[in-house]
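A single protein chain has been removed from this complex, and every other one stays in its place.
Should a chain be cited, it is by its letter among A and B, assigned in written order, with residues numbered from 1 in that chain.
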Amino acid sequence: MTYFTTIQRTHSNARISKIVRHGGLVYLCGQTAKGSPSADAGIAEQTAEVLARVDALLAEAGSDRSRILTTTIYLRDIAADFAGMNAVWEAWLADRKAIAPARTTVQAALATASLRVEMTVVAIENERSPNPQGS
Amino acid sequence: MTYFTTIQRTHSNARISKIVRHGGLVYLCGQTAKGSPSADAGIAEQTAEVLARVDALLAEAGSDRSRILTTTIYLRDIAADFAGMNAVWEAWLADRKAIAPARTTVQAALATASLRVEMTVVAIENERSPNPQGS
Partner (left out) sequence: MTYFTTIQRTHSNARISKIVRHGGLVYLCGQTAKGSPSADAGIAEQTAEVLARVDALLAEAGSDRSRILTTTIYLRDIAADFAGMNAVWEAWLADRKAIAPARTTVQAALATASLRVEMTVVAIENERSPNPQGS
């Protein structure tokens, strides 16, 4: 049987694809700090690493942080880490004006006990201006 | 560089946009009761407030509760509050026939300890009938 699909998957293994693209949208798998961070890797450090990985995957998919539609953020300890995560998040968004996505942040334990934050991102692919020179 | 996007964001600040619209879809940020509800604001009261805010944001985005595709519901205490949330939820949907979205409900602690419920909603923009008078 001929297998046909318009879904584009990148960095696929038996369990997960890091990037899935379809219909002009880019879906990233949940992003965490790599492997098992040391127990004392703080929320600022882990959030920065997560966002760097989001940047890299979005770039690969022809998108960028200004094109995120939604982000779901999971924090292992929301009371302890909400403010610390937000400080890094807001600095990351601040390079451009008003690009914040629709966001939901809740508490959840993650796959490895040392992980403090995980983010699930849906973005759009890069759009070219119909009139790039302006008028 | 010319910055161009077809993403429309409303009520944006440094952290979040309450409404993001793209491709005919409306994405709301996670909705909770406002600020820090008093510790004894029950699940019925908080659910009603969340749904009123969903109504208001969807109206602003040219949508309404009959056009929701998916809702993710987070409850701080699912054993205690599942039934109470559902009673208000079902009454809210009951104004129209068969409009219930695909829904997922799980337990999660939320950004403020007094919050009992948060909802993430994806809807479609209002559609005009191709034949509004019927035939």
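Just so it is clear, a contact is a pair of C-beta atoms (placed from the backbone, for glycine too) under 8 Å apart; a residue touches a chain by one contact, two chains touch by 3 or more.
Bear in mind that the values here come from a model prediction, so they are computed numbers and not experimental data.
Residue-wise, the contact with the chain that is not shown comes from A:T72, picked out of A:T72, A:N86 or A:T105. Residues of chain B that touch the chain left out of view are 24-25, 66-67, 69-70, 72, 78-79, 82, 86, 89-90, 93-94, 96, 98-108, 124, 127-130, 132-134. By the touch rule set out above, chain A reaches the unshown chain at residues 2-7, 9, 12-20, 22-23, 27-30, 72, 74, 108-111, 113, 118, 120, 122.
The rule is simple: only the chains that are shown with their structure count from here on.
Centre-to-centre separation of chain A and chain B, using mean CA positions: 22 Å.
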